[in-house]
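Complex shown without one protein chain; remaining protein chains in place.
By written order: A, B and C. Residues from 1 in each chain.
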C-alpha cells in the first residue's frame, strides 16, 4: 500500500491493473492475459502440424505477432511499474515472462531454429501466476501440503522401484535373446519400468517362456506396488483435510461437562451441548 | 398429490402408471421400459456389425419399429398426463425422450444418414430415469455427494495433468524424430496422456535413448500421480460414510442457535455449545 | 461329533482323515490332495503346449491317470464316509469334485473332445476347500466382508462404467473410420473399455485428430474413475479392520472417570488408567 504513494500516478495505475485483480480493469487484464497465454500455446501446437502450418502459415504468424507484442508490452509495463525491477527480472516468473516473449524476435536472428518451439511452451507456465486468483487454489495448497509431507516416503518408494527395475531389467536381458527387443540392459530396464507401471506399450515383449514368467511376476509386483503411493497420499490427505469452515473435521475436545459429564464437545465449545452449563 | 385431483380420471391413471412405481401397473411399465431401452441399445449395436445387419436386417428393423412405436406412445402419454407439458418437453429427460424416439422416422426423410445411429444411443441415458427407483441409488447419491465435494480438488488435479502433458509432450516432440510417430506436438501430447494414464497403446513409442529416458520419467510420474485422485476420493468417501454405530462420523446438524446464531452443533445437541441456550 | 458314534469304525476313520485336519493322517491327506490338485492343473497346462505334449505324451498321460485314480478314490471315500451322501453330491464342492474326476474317463467315450480340457481346470477350485484350514483365511473372510458390504456401491460403479463405455464407444465409432479398427459399435465399446481400464492393447487405436482427442478424454476419465472403487474398498476395509487381539483398534469408550474425569479408556476398562478408581 505504502509504495503506491511513492510511485507516480500512472505507474500506480499500471501497477494496479497488472498486479491486482480486484479492480474491473485488473480483472479484464487477467482475463486477456489468460486468453493470450492459451492462444500462444495453441499456436505453438498448430505450427507443429505440417498440414496446418503450410495452409494457414500467414494467419498463425500474424496471431503469433499479436501475442508477442502483447507479451512485450506487458513485460515492459511490469518493469516500469514495479519498484525493484531487477528483482523481478531474475525472479522465477520474471525469467519465464522474458523467455516466453523473445522467441519470435530470435527467429529473425537465428533463422529456422526449431529449439525456439520448445521455449514458447514455457508460456503455459504463466497460467500458474493467474491461477493464484482462482478460488480453488486453496484446494491446491492443501494438496501441495499433503504431497510435501509425504515427500520422504515417496522418495523411498521411487528408490525401491528403480532398484527393482535395474535388477529385473538385467535379469530379463539375460533371459531373453536380443531378437525380442531386449538388445541392451538400459533398454531392458526401460521395458521393466513400462511393465511395472502397467503402461505396457508392447513394442518390446518377452517371447521365451521363462521371460514371460518373469514378466508375470513383474506385472503382479507393479500391480501391488501401486498401492504404496496411494496409501501414503491418502493417509496424508486425511490428515490435511479440514472441514468447510477451515477447521479440522474431527473434533478432539476431551473435556467433559462438569454438570452432566457429556463428552464429545466441539473444539471451540464454551457451553455443554446437552445441559448448557459452562465448560 | 393435489394435482391428481385436478386431472381427469384417465389422465390420472396414465400419470400413475408412468410416473409412479409403487402400483403393480407402474412397476410393470417400468420393467417393460427398461427392457425396451436395453433392447433398443442392443439393436443399435447389432446394426453396426455388417455381417449381422446383412443377415438379419428384417428382424432388426421390425424390432426397431416395436421399440420406436412404444417410445412414441410413451412420449405422447407423458405429454397428455402431465399438467405442464411444455416444461417436460424442454426438460433434460424430455429432450432425451424426444431425441430417442425420432431416429427411425427421420431415416425415411433423410435417407441413409449414419448420424442417426448416434442419436439412438441416447436412449441408454433414459435408464438413469428408472434407476431412481432402484434401491441402491441411495449408494449412488452417497458416491455423488463424495465426488461433488471433491470437485475442486479434482479440477486442480486434471489441470496439473494437462499442463504436465503439454510440457512433456512438447519435450518429446523435440527429442524424438518424426519417424517414431511423434509427428506433431498435439500427437506428442496425445502420446504423453496415453503414457501418463498408464494406458500405453504402443502405436507411438519412443525410439531414441533420451526419449525412452524421458518416457520412463513420465511413466513413474503417472504411476505416482494416480495416487492423488484416489487419495482425494477416499478421504471424501470416509467423510460421507457412516460409522459402525449407524451415526455419521461427521456431524451435519444444520440448526442455528436461536440466541447467538452459532452453527455446527452435534447431531444430538439439545443446547447451544456457545451460549448454552436450548436449541 | 455325535454322528461319529453312529458311523461304523472304518467309516469313522475315513471321515476323520478326509474331513478333519487335526490328526497326522488328516494333515497328510490334505497335503497329498493339495499336491495332486496343483499337479493336475499343471498337467492340463502342459498338455496344451504342443511341443511338450508331443514329446512327453506318455508321461503326462500316466500322471493324469494317477491323479484321476486318486480323485476317484477320494470321491468314493467321501460318499461312503458321510451320513448324507446326496447332500454332498449336489453341494458346490460335490459337483466340483465329480466334474474334476471324470474328464479322463470321458475322453475314452467322446474321443478327442477339447472341451474336456476346460473341465479339468475346475480342479483348481478345489484348493478353496483346503485353504479353509490355512491360518490366513481369517484375513480372507475379513476381505470378503469388506467387499460384500461395498457390493451395492461397486454395482453402481460398474453400471456407470458400462453406460460410459457404450456412449463413448458409439461416439468413437462415428468419429473414426473403419480402417483404424473401429469396424462396429461392439468393437468400439470393446476398445473403450480397453482404454477406460488403462489396459491399452493398441490393436485398435484412433488415427483421426478428433478420435485422439476423445480418446484423451476417455483416458483421463478412466484414470480418475479408478479412484472410486479404491475409495469404496479402502473405507470399507478401515471399518472391518480389527486389531491383533481381535478387537476393534479404535477404542470408543466414552466413559469419564468419576474421580479424575480422565477419558479415552479402553472399551473393556473397569478401572481408570490414571487414578485407578473404579469406573
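We take it that a residue touches a chain if its C-beta (ideal position, glycine included) is under 8 Å from a C-beta of that chain, and two chains touch if they have at least 3 such contacts.
Since we're looking at a predicted model, the values are computed, not measured.
Participant: So there's a chain missing from this view; which of the remaining chains does it actually touch?
Facilitator: The undisplayed chain, in the complete complex, is in contact with A, B, C.
Participant: May I ask which residue of A:81, A:142 or A:230 touches the chain that does not appear here?
Facilitator: For the chain that is not drawn, the touching residue is A:230.
Participant: Just to verify: which one of C:33, C:67, C:214 or C:232 makes contact with the chain not shown?
Facilitator: Spelled out, the listed residue whose C-beta touches the missing chain is C:232.
Participant: Where does chain C touch the missing chain, residue by residue?
Facilitator: 41, 44-45, 48-50, 114-115, 117-118, 121, 124-125, 127, 131, 135-137, 139-140, 142-143, 146-147, 154, 157-158, 161, 186-187, 190, 193-194, 196-203, 226, 229-230, 232-234, 236-238, 241, 243, 245, 249-250, 264-266, 268-278
Participant: Pick out the residues on chain A that sit against the missing chain.
Facilitator: Touch set of chain A with respect to the missing chain: 152-153, 155-157, 159, 163, 166-167, 170-171, 173-174, 183-186, 189, 195, 198-202, 205, 209, 212-213, 215-216, 219-220, 222-224, 226-228, 230-232, 234-235, 238-239, 248, 252.
Participant: Extract the touching residues of chain B with respect to the undisplayed chain.
Facilitator: 198-202, 230, 234
Criterion: only the chains that are shown with their structure count from here on.
Participant: Using CA atom averages as chain centres, what separation in Å is found between chain A and chain B?
Facilitator: 28
Participant: What is the distance in Å between the mean C-alpha positions of chain A and chain C?
Facilitator: Their C-alpha centroids are separated by 40 Å.
Participant: Where in chain B do residues touch at least two different other chains?
Facilitator: Those would be 157, 186, 198-202, 226, 230, 232, 234, 238.
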